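Have a look at the structure that comes next, please.
In this view, the complex is presented without one of its protein chains, the others remaining in place.
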Amino acid sequence: MDGIHDLGGKQGFGNVELDASSIEKRHIHGFNERWHAAVFTIMNSLFAHGAAANTDHFRHSVERIDPINYLSDGYYGRWLGGAETMLVEAGLLTQDEVNNRVLSKGHKVAEPIAARPAEQSPTFAPRSAAYHPTAQREPLANPIFAIGDNVVAHSLGGTGHTRLPSYVRGISGQIIAAHGAWVFPDANAHGHGEAPKHLYTVRYQGADLWGPNAEESVVLNIDLFEPYLELAQ
Amino acid sequence: MDGIHDLGGKQGFGNVELDASSIEKRHIHGFNERWHAAVFTIMNSLFAHGAAANTDHFRHSVERIDPINYLSDGYYGRWLGGAETMLVEAGLLTQDEVNNRVLSKGHKVAEPIAARPAEQSPTFAPRSAAYHPTAQREPLANPIFAIGDNVVAHSLGGTGHTRLPSYVRGISGQIIAAHGAWVFPDANAHGHGEAPKHLYTVRYQGADLWGPNAEESVVLNIDLFEPYLELAQ
Amino acid sequence: MSEKSAAIRAEALESLLVEKGLLDAARIDDVLTLYNERVGPMNGAMLVAKAWRDVEFKQQLLADGTAAIAQFAFEGGQVDKLVVVENTAEVHNVVVCTLCSCYPWAVLGLPPKWYKDPAYRSRVVREPRAVLTDFGTHLPAEQEVRVWDSSAEVRYMVLPVQPKGWETLSEDELVNKITRDSMIGVEVLAEVAE
Partner (left out) sequence: MSEKSAAIRAEALESLLVEKGLLDAARIDDVLTLYNERVGPMNGAMLVAKAWRDVEFKQQLLADGTAAIAQFAFEGGQVDKLVVVENTAEVHNVVVCTLCSCYPWAVLGLPPKWYKDPAYRSRVVREPRAVLTDFGTHLPAEQEVRVWDSSAEVRYMVLPVQPKGWETLSEDELVNKITRDSMIGVEVLAEVAE
């Protein structure tokens, strides 16, 4: 979907706010807040209990958050919104249960919650018995493109999950790496199977992406799935 | 700029919320709130006192509002943010004056205000003595394109005001009307003069814009300035 | 920022500007009077009614909307050039401004809230048929939908199809029946069962 999450190249978001590690140039790591870890663990439980069928399914739940919340809630707030959506859609919790518990914890009534656009909950096939340590798969076909090919990416349209950001669409780039076949997020997020597709790294020149005012000598590399691509004319 | 205001084709904003006039199918018009009219009048005063040099300059001040505020503040809230920016940038008010007065009116301290990205306030030439009832001007050159031409629009880049939305960029469309020469917003918003350019209506097919899942039999007409366009190959 | 917060903030700015002599508060009343009383969709409805009754005026309105409305000296601004687009059995037109909220104030008054909100502006260029169903408007699949995105200073107004049974109504009677939404293009006028 062409959602608020597709931030690449957008303007008006101000300067980067550095964290202590960046400012003090030393290793500070781990969770800043216990509730961040709680959300992280809740997210793990979504997978354990089948509310999230896979990572692509979960990522799409985050993309579906109301745009204002997406920009306001922070990273773990967005995960929380996605988790609520998946738990309610899976029937493990009702929205009333969540809202009532939130109120009983002293939350303001008027606080906006993650929106849950009505979506037909897809049906996911049981996970394959085969153990897959990664999302890489045996290819179903030979790759169409080769390193050195000039390609252009186009949106597949629709309202679903995709990993093709808008800022590279319609621009000519060059394939610089081929990674074999990988689970295709556009299918996997919606219960249409893993449908493995070849994955390539495509290199774009900054001036092609951003026009005459682009910074000098900048290239952009991005990993794109074969169905997004066609040979440049 | 590729800002949050460039909403055409974005997904995830939910359904349209009808007003009473739409629901009751009768004429209800005018301002819903007195403060909307106050903001409207303040906006007029910006032009009277030179804080807003022209409509394009004012529109850009609204585009520069912080993205969360842009989505949250509503139409007159956005105008208010733009007006504050222009008054402060013109030196007619200081930010402290505005903030202190807001606090004295009982506003919460924590309330976010319209962001004012640092921008060098452009210098605008005094308005032409000639009376121009509209933004149409005598052309400085003959039109490059004609009705029936197939064209593609590309971003001019940069961070300034533009009237080329992202959703039509890189897509082939056909010119269906020519409107003569008009004040060029990309220049006029930034003190670079009126720089009149030819304006065309360009027609796009829905399927070209939105891919295989586009609604059937939809066309999109949009008015685009000549510098955005080149002949389609 | 909530409506309440914005109202307070507007009041703050208003009081500051009045004190500094940059704003005459009486002008706010003038603006209220102008848009509450004289500038509104009744102006566009009058044009539509006239076009339905006077074929010569209709031709002029469609050929050069700016010239056709000059005689009425509408107030309200925002119409440097007016283009009127005609709905027919084959074509349905609908108007938007995706980049801000451009709207033909002089003939339709101030735009409705939904016209300015992200939902309408984002969706109607991509899925106009779906958006129109939010308004209860269902178009036949074979009717072409033409969306007009008002990205420059040209302003668009839709000339709706006159419903069957309205031919005998006077122009004055029509003005109250021709809705704002039908002239934006999100509604198809129909005789309402009474």
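To keep things simple, chains are lettered A, B and C as they appear, and every chain counts its residues starting from 1.
As a working rule, a contact is a pair of C-beta atoms (placed from the backbone, for glycine too) under 8 Å apart; a residue touches a chain by one contact, two chains touch by 3 or more.
As the structure is a prediction and not an experimental result, all values here were calculated from the model.
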### Message
Going by the stated contact criterion, tell me the shown chains that border the hidden chain.
### Response
A
### Query
Given the contact definition stated above, which residue among A:V39, A:V152, A:I175 or A:A189 touches the chain not shown here?
A:V39
### Task
Based on the whole complex, identify which of A:L140, A:V218 or A:L231 touches the chain you can't see.
A:V218
### Message
For review purposes, identify every residue of chain A that touches the missing chain, sorted by number.
### Response
5-11, 13-19, 21-22, 25-27, 29-35, 37-42, 44-45, 49, 59, 62, 69, 71-77, 80, 83-84, 87, 92-93, 97-98, 101-102, 104-108, 111-113, 133-136, 163-165, 167, 179, 182-183, 185, 199, 201, 209-210, 214-225
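Here is the rule we go by: only the chains that are shown with their structure count from here on.
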## Note on the structure
Chain centres from averaged Cα atoms put chain A and chain B apart, in whole Å, by 30
### Query
Between chain A and chain C, what is the separation of their C-alpha centroids in Å?
39
## Note on the structure
dist(centroid_CA(chain B), centroid_CA(chain C)) in Å evaluates to 18
### Summary
Check: chain B positions touching at least 2 other chains come out as 9-11, 13-14, 71-72, 210, 214
### Task
Would you give the residues of chain C that are in contact with at least 2 other chains, written as numbers and ranges?
118
